[in-house]
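Note that this complex is displayed minus one protein chain, with the remaining chains in position.
Letters A, B and C name the chains as they come in the text, with residue numbers starting at 1 for each one.
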Amino acid sequence: MKKTVQTAIVGVTGYAGAELARLLLHHPRLHGKPPVFAGRVEGKDLERGGIPLAEIHPQLAGHDGSGNLKLEPFSWELLAERGVDVLFLATPHELSREWVPEALKRGLRVIDLSGAWRLTDGANRAVYAFEDKDAEQAAATQAQAIYGLPELHRKQIAGARLVANPGCYATSVILPLRPLVAAGLIDLEHGIVADAKSGVSGAGKVPTAKTHFMYAADNLSAYGVFAHRHTGELLEQIGIASEQIVFTPHLLPIPRGILSTIYVRFKKAQTRECVAEVYREFFAGSPMVRLYEKALPQIQYSVHTNYADIGFQLDAGGKRAVIVSCLDNLLKGAAGQAVQNLNVIEGWPESEGLL
Amino acid sequence: MKKTVQTAIVGVTGYAGAELARLLLHHPRLHGKPPVFAGRVEGKDLERGGIPLAEIHPQLAGHDGSGNLKLEPFSWELLAERGVDVLFLATPHELSREWVPEALKRGLRVIDLSGAWRLTDGANRAVYAFEDKDAEQAAATQAQAIYGLPELHRKQIAGARLVANPGCYATSVILPLRPLVAAGLIDLEHGIVADAKSGVSGAGKVPTAKTHFMYAADNLSAYGVFAHRHTGELLEQIGIASEQIVFTPHLLPIPRGILSTIYVRFKKAQTRECVAEVYREFFAGSPMVRLYEKALPQIQYSVHTNYADIGFQLDAGGKRAVIVSCLDNLLKGAAGQAVQNLNVIEGWPESEGLL
Amino acid sequence: MKKTVQTAIVGVTGYAGAELARLLLHHPRLHGKPPVFAGRVEGKDLERGGIPLAEIHPQLAGHDGSGNLKLEPFSWELLAERGVDVLFLATPHELSREWVPEALKRGLRVIDLSGAWRLTDGANRAVYAFEDKDAEQAAATQAQAIYGLPELHRKQIAGARLVANPGCYATSVILPLRPLVAAGLIDLEHGIVADAKSGVSGAGKVPTAKTHFMYAADNLSAYGVFAHRHTGELLEQIGIASEQIVFTPHLLPIPRGILSTIYVRFKKAQTRECVAEVYREFFAGSPMVRLYEKALPQIQYSVHTNYADIGFQLDAGGKRAVIVSCLDNLLKGAAGQAVQNLNVIEGWPESEGLL
Partner (left out) sequence: MKKTVQTAIVGVTGYAGAELARLLLHHPRLHGKPPVFAGRVEGKDLERGGIPLAEIHPQLAGHDGSGNLKLEPFSWELLAERGVDVLFLATPHELSREWVPEALKRGLRVIDLSGAWRLTDGANRAVYAFEDKDAEQAAATQAQAIYGLPELHRKQIAGARLVANPGCYATSVILPLRPLVAAGLIDLEHGIVADAKSGVSGAGKVPTAKTHFMYAADNLSAYGVFAHRHTGELLEQIGIASEQIVFTPHLLPIPRGILSTIYVRFKKAQTRECVAEVYREFFAGSPMVRLYEKALPQIQYSVHTNYADIGFQLDAGGKRAVIVSCLDNLLKGAAGQAVQNLNVIEGWPESEGLL
């Protein structure tokens, strides 16, 4: 019998980290083996035995005895002592870029939630301005990284040492578009418009002018126009060129959830059934995608679930379509997808612990 | 000296009606002449002297003695007795369609906030399914109606007997697009995408499943895809054909405000300055449009003002642009625009009572 | 081995019903036995095989194959055919009052989420104005009803045929007060103030003027002052008289969650430790109550959990205390508590399926 997997999370203090902790604490295959929580919390003395997780995330108190769980000071030795098999990094991009090669060297499997290893094309990666100390090692690591979208790369993820967990916006745009592009339906020369809207948790936990309640509440704003760093993921994973898509993110006055409205033109007129069939085939065997055959998805249907919801509507002539996709940016867009990747790696049912 | 204008509002119980009441009560040129409030309120006995306005809209209590103002039962005689010059209709489309011919016959000027008279093309108007009892009279009335967007039709509004106040979504899409289309910049064959998002007040005051707090809060949903009835206004006022635009409205979890994100392709590459100059020229003399030269507008900048805010960004090649326009759907999108039209009709400064 | 329990829900279309469906579908002890969903949905033809649950609650689609689950027309025969053991009623008060005697006669255990059977004192029950057709039968049924707050009545619930699931406000006020009153700490002559604030889901799914987004958003309002119908539950369960408490509910602009701020005066000065110890003893063995020893609870810590969170602060002299309690009105305040009661009845761990 396979031994129980020991997980660890670095970066549990953030929003995605908290969701990841919750999911792993309740995952039926990890029963009795809570994750190791390692990291740093500014201004708190971690040396003296760590900080109770419940003090950082009061909502997690009481869940599976997490009152006793502590955030401990990170060290490679700690991970070794505890016999960690799979390391989840919910860390800043730069830190993930630096730590992953070391983690792989030490035999850990890594599921990295940052943007550090998602992009294979160096030009796309330039937006992160990584300064790799050992460029050769970085290139070798990059070559091992698998883009962690199970609906596209299930087989490769199963054997991966390093899974680069996708961006939240990217997931919400790639899933509805890849099937149609792969089937050759879309007139790429005409181009695609992806108008995406995200809740504030996507902007992270650090208090800034833009995450202030007074900035976000009762408001809507576009940002990163022609310049958002998830664009590279879209291009590589959908398989299109930069001039074939315009992607515009907006900040929604809600805590969580993403809705992307996507506008495409088909090469030739389609029927609703035809397009639906392309989706059905592509997502056969993908338990975490829900196709909406009648209505359109809404953010509140997917929030607090790990589903990516997809619906669409054609114009009267069948040449143009509006596609709507929704997901929870902290679950299918981050922590839930990371657990889904763990399930794929371990050969467990893909939705285990995610329903 | 011109005598003070006497106004009347029918439909003050709704959201736009309340804003209209507030604006007219404080309008410097109407000082001492509060509007006549006429209409019906279900289940209340209007016969016995009317209902205090402050009971319907507590927020209006105390403003200019409105504690004494009352909602009175509507009749043409009431309007005549009070010497009403200008009648504002914030009534359902069907009612406006029925009443306006009578109002004109009685010598009233009408500023109609409904969709009854906005569309000159019968095919576009079909979406409202009006059943005109006297088709000839309706056609004659329609021929007199001026689309009440001062930035486009200032001169005609000045002499109009009937002003058809524009839709809120329509205003937010026409203003940023008309100047560029008029200047011949946009590649119309390629088509335009207008992704619009509106606060809940746009859906009206009647409690429905979609205006329930639990439906709208923490949510975002697209609706009326390829089918919203403001589309006709867009086509007629921008001067484009149905297949040249896709317009998708969304319901935002905020009380008020609209943001439209508009995607266009230029016939040939443009510079930022070039596009800005087209806007500046078009809106010279339009005090209620603010051009954003550096940043992009956000909903909260325009809410509680009568401004339409417009900003844009070009891609690196100058061939594609993302245009963002914002306004308050109850002000520039309804009641504020109605007062702006009153100002134009009366020859007052266009922003009088609106700052 | 005990056979798996078969549950049924009447009233799954509401907010509490949806949460109850979600909890029962994922309950580990009910695996493979989804609840029977019975009821009526206006304007839909239930006769032809029922309505997919996923059409009523899209967020539930895909959960444990609920795509195949249907809402079926209610009949006692349906429940009998399916071998239902435990019937959850998330129905209007009047309907529960009418149906429960029949259900008991047919040998069903009932967990009733309405207010129909919560009050033993007829004077308190007068607020509901029930018109019992068979007063004797109603009295007999009432005598069997156990108030379903496990933290107070665990033993009686275990053997109950009819559990009257508590009101959401009531739960949030009884839990923090009962231990202190039972211990004789509170100066009841001085009286208690309970200032409670609830999210909008507490007001139900029917669209009304007060559940309109425009009414609730960006607002706060007090209601039911000196007159809220949960008051009777407070009095009976805390064991105090009407003049010993003032309870004021408020409508919060959030979807879910209740926070009650409770003001008490002690008979004699207390220390923090003393009060904490009273709580610890009372709630020993109550896994769904979390005591906050340092900070105060907040709504967002308890939302989407079944916990009741309690914290407090004393003034410098130790004579006055402010107690803060939080819970999710749809979980610990309704559906979660109902499942907790099921667990108690069946002898399962009290938090089973609730973490």
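Just so it is clear, a residue touches a chain if its C-beta (ideal position, glycine included) is under 8 Å from a C-beta of that chain, and two chains touch if they have at least 3 such contacts.
Computed from a predicted structure; not experimentally measured.
When the whole complex is considered, the residue among C:L95, C:A158 or C:V322 that touches the unshown chain is C:V322.
As for the chain not pictured, it touches chain A at residues 15, 200-201, 205, 207-209, 211-218, 253-255. For chain C, the list of residues touching the undisplayed chain reads 190-191, 193, 195, 197, 215, 217-223, 225-226, 243, 246, 248, 250, 252-255, 257, 259, 261, 263, 265, 296, 298-300, 303, 313-317, 320, 322, 324.
Against the chain not displayed here, chain B makes contact via residues 26, 58-59, 61-64, 218, 287, 290, 292, 295, 297-298, 300-305, 307, 355.
The rule is simple: only the chains that are shown with their structure count from here on.
At the interface between chain A and chain B, two copies of one sequence, more than half of the residue numbers in use appear on both sides, so the contact is built from largely the same positions. If you average the CA atoms of chain B and of chain C, the two centres end up 46 Å from each other.
Chain geometry summary: the mean Cα position of chain A and that of chain B are 41 Å apart.
For chain B, the set of residues that touch two or more other chains comprises 215, 217-218, 253-255.
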